[in-house]
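See below for the structure under consideration.
One chain of protein is taken out of this complex; the other chains stay put.
We just call them A, B and C in the order they show up, numbering each chain from 1.
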Amino acid sequence: MSKTLSGQSFWRRYVFSTNHKVIAVQYLFTGMLFLALGGVMALLIRWQLAYPWQPIPFIGQWLFPGSGGAMTPEVYPMLFTMHGGIMVFFAITPILLGALGNYTIPLEVGARDMAFPRLNMLSYWFLVVGSVLLLASFLVPGGAAGSGWTLYAPLSASTEVTPGWGQDLFILGLALDAVSILMGGVNYITTIMQLRAPGLTLRRLPLTLWGLFYSAVLNTLWLPIVASALFMVLCDRRLGTAFFLAGPLAPHAGGQVLLYQHLFWGFGHPEVYILILPVWGLVGDLLSVFSRKPAFGYQATVCSMLVITVLSGIVWGHHMFTSGMNPLVGKAFMFLTITVSVPTAIFFLNWLGTLWRGAIRLTVPMLFTLGVVFVFAIGGLTGLFNALQTFDVYIHDTYFVVGHFHYTLAASVLFGTFAFIYFWFPKIFGRHMNARLGYWHFGLSFVFLNAVFSVMMFLGLHGHMRRIADATAYEFLKPVQHWNVFLGWAALGLGLSQLLFFINVLYSLFKGAPAPANPWEAGSLAWTVSSPPPEHNYATPPRVFCGPHEYGVPSLTNGDWLSQADPQAAKLARS
Amino acid sequence: MDRMINAEVETPLIDIPTGKFGMWVFLISEIMFFTGLIGSYIVLRLGATSWPRPGTILNTPLLGLNTLILLSSSLTMALALHAIQQGRQAALRRFLLLTAGLGVAFLGIKGFDYAHMWHRGFTMSASLFGSCYYLLTGFHALHVLSGVILLLSLFFAASHGRFSAAHYGRIEYSGLYWHFIDIVWVILFAILCLV
Amino acid sequence: MDTGVFPPNISTTGHVVDQLFWLATLLTGVAFLLIVAALGYFLLRYRSRPGRRAYYTHGDSRGAICVTSGLALLVFLLIDVNLAYHDHVAWAVVWGAPPSAREALQVEIMPEQFAWNIRYAGPDGIFRTSDDVTTINQLHVPVNRPVIVQLSSKDVIHSFFLPNLRIKMDAVPGMVTSLYFQAKQPGTYDIACAEHCGFGHYRMRGFLVVEESAEAFNAWLAEQTNEGSPDLSWGWQWAVSAPRASGTPGAHPPSAGARAWSGGST
Partner (left out) sequence: MKINAHPTARTYLAIYGWLLGLTILEVSVVLAGWPQGATVTILIATALAKAMLIALYFMHLKFDRPLVWLLPGIPVVLGIVFVLALFPDVVFHLVQRM
């Protein structure tokens, strides 16, 4: 931990600290805790699908004493609801937006801290209170929320079909998490736009910061829309209103069920881009660092991110092709969704351009970055299948969709998260992570991950519906049930290989080899200060003379790269 | 207060103080939050087959008076900022208190209006119009309440001499928030209570 | 061709969906292989060796921009426009030509938490008359005859999914949605619920039985006792008028915003 914090009490320095580095580490550990929790839930789901209603070994007795260690139909929906909600809002968002954003933005921008340090601290504690509410929903009579992390309207909004307080606590937990993310968003946008060091023009901003900036913009714009929908669901549940209730369940007329889906997916689709944009930025930066070559087409990448940020807000209808939405509107959404593949194609070309004629160093962060490029190729391209209206009518709400979004979320974003942690760990904690464990972690994860999610897509093509607890009841699914068993074991393999990562983190925290200020010879500002950096980062605000990716500069004799803060870069570097 | 974190910075694209930029970004999320609520109200209303005329249920003159109160509070907030820009501390404190008072008056009338109508059977669960009315005006009232608390904190800070002619950032940014709440009420008043 | 990837297709228009999948697989497969090939080649060819320095380019030269935007345009034309066009054609085949109300068998389906209430108009062809036939989870249709299904829901959103017919439509409370199909092969197939509707979502299984002939279907219809409660009046008249020439949707909107569930058993 940062040893150089000035003489504040333990509480002010480590718990209620307004220092962006301490807050980032708090986000990191909270996110990793929930990543593990969500992972265990995934294994329980896979066990149920592989061996329906059979007692779960080891932890079965403790989890389900009432039913002899086997899962009950009421608990299964709670598992996949909490798995989705925890992974999206309490695992990936804290690590990517919380830890990556909080740690890198002030350092890379050359500022002493975030624009609003107290607001930054508050955002972490809103997340903690939200997560306490979320976990409390397990202990409440009636159990946790069971209407899917998408909380579709009549099921989530009526206490007749979803009784109990678990659903309300889940919604309140999400609302608090939304407030926490909004506070973070205000901080990120203001710090990136207003507190850049002299010389650091927008053209010289590292791509990770561009990704975080667009992600924060999307969050600030679309999170309040889902917050309003969540509050309306709470009113429907507890105050007798009927915004989203219709038919016999509705106390009075006028409610519109489709309205909830529009409000949710209006936010829902930007949310998946919120999670992937920081990863795109990180991949852009890391490919450049480890190919020892400037990022190919920096401005094209930034413009493509802008186009995707705009497009992501007007394509949500492809989630609702079979929901009764008007098919003509569906066609418009289909075409808008398909055009998203053009900026994505530009991304891939720029990534490959960066690798082209580079001097590639296959370090652990680089492996994970290349892993992101590979799995996002599959994830992105399978998105086209879901965009086709006629084909989506067949595969909507099947495991093909589950396979697709796990390829983009649970694979690309997860590898992006690991790339972030392996790359920034030396700077955050001043110690190297063990490379050997890292290579094993990447290899095993890559194999198991592709096994799990590609088989999911195959199951989906066969019509296997999602969110069902037991597929053996269906005749047309009998020939593919053995794939469910295979999936269960592959998922267990994926889960166990993550132990390597957690062991690596804990081991390296205390016993990792001490890391120098710039272990990867990276060019951005953060690597010009010691690791771990002093409490207020920069004694005097650094001056910036060139872009972040000045590697392989021909006119250099000693070494092959120029730091952004290097005065001679003004003459030698081109950007 | 604005640039104490970094003495020197690259001139930003939108060259306004950091605090003001942060408040505007927060107001962006507030605009989208009320877009979600008011948009849902508009769409639910136009999609419903029958909708009562607000005049028959709501007490229009009282709501009109409430609008005047909130508009006046916007004036006093602007005058408060104007006063501190000229360094007049006493005037600042007076106008801040006046704005907070008008806000409390607005909430008082709102509370009385709620109690009166709830008693007359126009409750949140009675009809979709009731649900929308209480949802929208309820969230607006919460924002007015938070604005009043913010103003009171400014008043205490002002009475401790925190502000001067050169150092009044927080007054201006809180003013932005207060005027935004006023604009939301102007829109709500027109499309919810009158039309 | 039955490649075992999809369940057997018994719909007259199901093959269109399969072909669309194979076209998309071909196009995205080629793109994927190109990416992986480039990735692999670059990793092998440009590994870091001592004394080797990377080629210093920012990729913003005129040539680089032309190549990138050219390839992106190629992706747009070859994949996007191509797929969008073929999907448009497939949509017209699968959804664009609804059968006329006279020749099609009309069925109303009202799912509720964890069962499908199915209602036939009975011999007189008019719904909500005494001769209506209601069954639970048993949808019998004659082979080679178009069937129009109208869906609404009693409680939460369900999704009427016929995997062997490559078709699915959400049953939304307070709204009437519809789909149509024509089975070309007799046999017993599955009906499944595709939208999460509660803890019993996994056991909402129904049976689609395609009868060999119209007579077999009528025989089955005649012997049906009214399993479901006959007075389960679903309160909405048959909303689908005769299809427009252009096939664009827009039959008159369902009756009053919220259904008057006259007599519905709540």
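Note that a contact is a pair of C-beta atoms (placed from the backbone, for glycine too) under 8 Å apart; a residue touches a chain by one contact, two chains touch by 3 or more.
Source: prediction; values computed, not measured.
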Contacting the left-out chain: of B:Ile42, B:Ala115 or B:Leu142, that is B:Ile42
Cross-chain touch to the chain not pictured, restricted to B:Ile16, B:Ala115 or B:Ile149, is B:Ile16
On subunit B, the omitted chain is touched by residues 2-3, 13-17, 21, 24-25, 27-29, 31-32, 35, 39, 42-44, 46-47, 55, 60-61, 64, 67-68, 71-72, 74-75, 77-79, 82, 85, 172, 175-176, 179-180, 182-183, 186-187, 189-191, 194-195
Listed in rising order, the subunit A residues that touch the chain left out are 221, 225, 256, 258-259, 262, 266, 313-314, 317, 324-329
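The rule we apply is simple: only the chains that are shown with their structure count from here on.
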Between the Cα centroids of subunit A and subunit B the separation in whole angstrom comes to 34
Multi-partner residues in subunit B (2 or more other chains touched) are 47-49
Multi-chain contacts in subunit C, i.e. residues touching at least two other chains, fall at 256-257
Note: in the complex, subunit A contacts subunit B through residues 110-113, 115-116, 119, 182, 185-187, 189-190, 193-202, 220-229, 231-232, 235, 239-243, 251-256, 259, 263, 541, 544
Listed in rising order, subunit B residues that touch subunit A in their complex are 5-10, 12-14, 18, 21-22, 25-26, 28-30, 32-37, 40, 43-44, 47-49, 123-128, 131, 135, 139
Contacts from subunit C onto subunit A in the complex sit at residues 4-7, 16-17, 20-21, 24, 27-28, 31-32, 35-36, 38-39, 42-43, 46-49, 52-60, 64-65, 67-69, 71-73, 75-76, 79-80, 83-84, 87-88, 90-91, 94-95, 113, 152-157, 159, 161, 163-164, 166-170, 172-175, 177, 188-190, 192-203, 205, 248-249, 256-259, 261, 264, 266
